[in-house]
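Okay, here's the structure, questions in a sec.
Shown here: the complex without one of its protein chains, the others still in place.
As written, the chains take the letters A, B, C and D, and residue 1 is the first residue of each chain.
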Amino acid sequence: GSDTTKEESTSGTTGDTSAKLSGEVIIDGSSTVYPIMEAVSEEYGAVQPDVRVSVGFSGTGGGFKKFIAGETDLSNASRPVKDEEKAELDKNGIEYTELPLAFDGITVVVNPDNDFVDHLTVEELKALWVDNGKAKMWSDIRPEWPKEEIKFYSPGTDSGTYDYFNEVILEDAPIVSNATLSEDDNILVQGVSGDKNAIGFFGYAYYAENQDKLKDVSIDNGNGPVEPTHETIGNGDYAPLSRTVFTYVSNKAVAEKEQVADYTKFAIENAGKMAEEVGYISLPEEDYKKDLEKLAELTK
Amino acid sequence: MQKLVDKEIIAKQMSSRIIRNQMFKGLFFLSTLFGLLVLGVLFYRIITQGIGYIDLDFFQNFASRRPENAGIKAAFIGTIWLMVVVAPVSLILGVGTAIYLEEYAKKNKFTSFIKLNISNLAGVPSIVFGLLGLTIFVRALALERSVLAAGLTMSLLVLPVIIVASQEAIRSVPKELREASFAMGATKWQTVLKVVLPAAIPGILTGGILALSRAIGETAPLIVIGIPMFVAFLPKTIMDTFTVLPMQIYNWTSRPQTEFQDVAAAGILVMLVLLILMNSIAVFIRNHFQKRY
Amino acid sequence: MNVTLLRSQSEQDEKTQMTHMEKEFVYKTTDLNLWYGSTHALKNVNLDLYENEVTAIIGPSGCGKSTYIKTLNRMIEMVPGVKTSGEIQYRGRNILDKSYGVEDLRTQVGMVFQKPNPFPKSIYENIAYGPKIHGIKNKKVLDEIVEKSLRGAAIWDEVKDRLKENAYGLSGGQQQRLCIARCLAIEPDVILMDEPTSALDPISTLKVEELIQELKKDFSIIIVTHNMQQAARISDRTAFFLSGEVVEYRDTTTIFSNPTDKRTEDYISGRFG
Amino acid sequence: MNVTLLRSQSEQDEKTQMTHMEKEFVYKTTDLNLWYGSTHALKNVNLDLYENEVTAIIGPSGCGKSTYIKTLNRMIEMVPGVKTSGEIQYRGRNILDKSYGVEDLRTQVGMVFQKPNPFPKSIYENIAYGPKIHGIKNKKVLDEIVEKSLRGAAIWDEVKDRLKENAYGLSGGQQQRLCIARCLAIEPDVILMDEPTSALDPISTLKVEELIQELKKDFSIIIVTHNMQQAARISDRTAFFLSGEVVEYRDTTTIFSNPTDKRTEDYISGRFG
């Protein structure tokens, strides 16, 4: 390993790190957001070595569950908080602030040996993924495609990624019942890359890192096929599957715990850079500014 | 005496019987080799994949988004912390139970119920222990995701292993030694403490080490309990949050960057070396301290 | 036939008692019966054992020798399902009485077993074990006790330079004398021995036999043996057991030269067993 | 002293050989030495064993009796680190030669052990085991063999109604006779017995002794015993072992009435052992 990276990244920190802080920052939630938060925490450790940051992996909803119970300071989410969760939070008197961190493009992939699929429309996606009680053939989608059974690979139905896909594609219709669901996206990569008739979707980073084993599918949202790339996700052209990932911070924690406030500030300032490093797309600068303003409100 | 057994036929068949014996011996040997072979393949793959990441930094760094900076400090130290809780708790409870069953318990329904119960516990899936730990330690006793909560869960999980090994060890202390002690006017507890336990220690330790290596290799219960993945600090007390090797490995294997697969292999390598080390200690104890009576 | 036997035996007892007037009893056994579950292993045993003598108990395998000797220090209690009736007085008190503390009894009555059974500890620790559990902690006193006991068991010279070594490094014969020394360390009143030489080679056997002769000056010794010649060589008095009964009990010279009971004669002359 | 002994012994051998001219040797042992690692357990053993006789091997514990008898069917090979030199001819062929198949040898030479060791199977299966592994499958033949062997071991009447029951339900003496029957089932030439009665009660011992007398009509029997009376009762010829050497080997009446060697006399008269 090398240490040079650490020094260069600490330059991104702000002035009030002069105070030596301690205490805990407890973070849990989305596994999608996890790599960003891990990176942020790693950097933060170099600035405030005495602050004890732990980041969990329980999934968006799992994270909210702990957030509702008041067990965590920040809760990562790969989708906005749901109404039911809001209700629970209100009931427990937990006030929170939503802080967007980065863009992610849910990438639809097929096996590289698949030479017929190059783009799909949103309707076709829906036709593919919604359960109709039967085994599906490629020819069911477009007649010229081969009459072979499709194998589906999807993130676990409880993940934020699935939720988002559900929201924009499935629209609450049940997913094909023979889909292989896994919380571990690498397992999905293995699945799609090993099966000629496979189709799957997951976070952009997993596609970006495994381009040799996978073939991405352009999505046509009515304006012609758009391939998921850094630009198309960042500027919103890749629709509807590009999404924002968030962290939710407890207002009370920010107000009462100096280290949480400091950490959150640090996170916002570094999120863009870190997101890029781990394979996501940073938000426009002004979005982070807005985050910082929201935070400033809380610490007043 | 009239002969019913024809020696000539027996002699004729003898060579084919001996050949059959040799053939099966080969077959049995190959089966034994199979296990060793799998172990070899596993090691080869892991070593070739992971050795490149093993250096001093790997042990000194916390987890990182950059594969080349990623280290196992938190997980490694966390695993040690876990052992610090599991070893005394499970040993005290396990050996206590074994002493009770072997030396004190009367042969009655209740005793055989306890015994039955222990052997049943030995077969309960680890994930069910995870559910137990989550409900009892993490939630009901509000220990959260601490070293203590995870340690207690793991202690219960490996308890049957230690009990059975200790029972075995205590039982193999010859009756004569107990008799010698009692004949000197020693009380039961004196006999247990001064004669039986010292003689049974090798067996107990062997069982304890094997149980411990099971405890540090288990992932499923910790996932269910929900201990965090990224921890950039070392626990200071048993009430602190922590992470352990298998969790860290699990996390690395699920990263998008292929380099992390190699980092995971490096982590696995460390884990395996640790396990082999512990097993070797167990074997050493077994071979060198086992008293021959 | 049993009745006659018992009568003749008790007459005999009176006689021997007279010739030994000066000696005290250590044990008086009265109508002892013992059952292992439903196996009647000791049947109406009446036997009085004398102080500072070697009493040998002989008889064929399974006749109850071990059972009887184990009752004398209540080791028999370790076998589940054992029932007794009758009385065994040790120095005037009935030891089968529940109120008699076994630990107390065994502090007075030492035992040496068939197979040498040293603890897997050092030679020193083996000897010091007894005094230690009884609360003697003073290092100097312990050192003294160890030396005295090892000398008493005629093994001091052989082990004095290796007291810290494990007892399992000793030969079988040495181990057995170590066990005797261990027993001497708490200065018991009586020493029970259950075939103490049956696992030893002839030379070790000889040494242990000599030792027993030596020990009877200070202790009362009760020894079970399979080997009639041994009984003849070392004991003052011999009891012959058969199927859980005492067939004959007499001073050793008489019983070997002139047995009263036909069965004793048969056994001694090797017609069975 | 050793030299004289050996000479006198071999002279004696010649004499006995003459009186038994009509009998053949089953075993001729020449200069047999055996080591367990560095323990020299058999030293220059020369011993010729006769057909259709009972040869007893006696001697104190550890003198090498078991070691010798186990070499006769090469059971000794199961002990790791055993080395031998010299020769044992069985019916004219050296069995210590590696080319001699042990399985072949053991088909000819049966063995009965100190502790009864029936297989944890039914009585029937215990007896049928030997014939079965040697390829006899025919149910009728097997039935016949089982009956004949059990009759031969004088236990048929006791077990004929419970052939399907587990052998462990039998008493110790019955188990031992069952083991003898198991051995008879493959119609061996020689039967080796290592203290076959030492774990038995007197009555069972008597039965087994009678049986041995019966068996010598058909088999050559070599028996190790601790019990001199037993050797005197049942054997035709006796070899006395001491520390791995053959001290004296003679016909039984002579050795017991008129031993040549001082050590034999000492042992027989119970002065040691």
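The definition used in the following text is that contacts are C-beta pairs under 8 Å (C-beta built on N, C-alpha and C of every residue); 3 or more make two chains touch, one makes a residue touch a chain.
Keep in mind that, in the parts below, contacts and distances are computed from a predicted model.
Among "ABC transporter", "Multicomponent Na+:H+ antiporter subunit F", "Phosphate transport system permease protein" or "Acyl-CoA dehydrogenase", go ahead and choose the protein name stored in UniProt for the chain not displayed.
"Phosphate transport system permease protein"
In the intact complex, which of the presented chains make contact with the chain not displayed?
Within the full complex, the chain left out of view touches A, B, C, D.
Tell me which of B:S64, B:T97 or B:S146 is the one touching the absent chain.
Reading the full complex, the residue touching the unseen chain is B:T97.
For the chain left out of this view, which of A:S22, A:N92, A:S177 or A:N235 touches it?
A:S177
In the full complex, which bits of subunit D touch the chain not displayed? Write them out.
Residues 73, 75, 78, 80, 102-107, 110-111, 113, 115, 117-121, 129-130, 132-134, 166, 168, 179, 182-183, 186 of subunit D touch the chain absent from view.
Please output the residues of subunit A touching the missing chain, sorted low to high.
31, 57-65, 84-85, 131, 151, 156-159, 172-175, 177-184, 187, 190-191, 194-195, 198
Touching the absent chain: which residues on subunit B qualify?
17-18, 20-21, 24-25, 27-32, 34-36, 38-39, 41-42, 45-46, 92-93, 96-97, 99-101, 104-105, 113-114, 116-132, 135-136, 156, 159-160, 163, 187-189, 210, 213-214, 217-220, 223-224, 226, 245-246, 249-250, 253, 264, 268, 271-272, 275-276, 279-280, 282-283, 287
Note that in this section only the chains that are shown with their structure count from here on.
Could you say which chain's mean Cα position falls nearest to the mean Cα position of the entire protein shown?
Answer by centroid distance: B.
With chain centres defined as C-alpha means, what is the inter-centre distance between subunit A and subunit C in Å?
84
For subunit D, what residues touch not just one other chain but two or more?
Where subunit D is concerned, no single residue meets two or more other chains.
Would you please name all pairs of chains that touch?
Taking the chains two at a time, the touching pairs are A-B, B-C, B-D, C-D.
Mind listing the subunit D positions that touch subunit B in their complex?
Interface residues on subunit D, with respect to subunit B: 101, 103-104, 107, 131, 133-136, 141, 144-145, 148, 185-187, 218.
Could you pull out which subunit C residues touch subunit D in their complex?
Residue positions touching the partner: 60-62, 199-202, 205-206, 227-229, 232, 270-273.
Note which residues of subunit C are touching subunit B in the complex, please.
The touching residues are 73, 75, 78, 80, 102-107, 110-111, 113, 115, 117-121, 129-130, 132-134, 168, 179, 182-183, 186.
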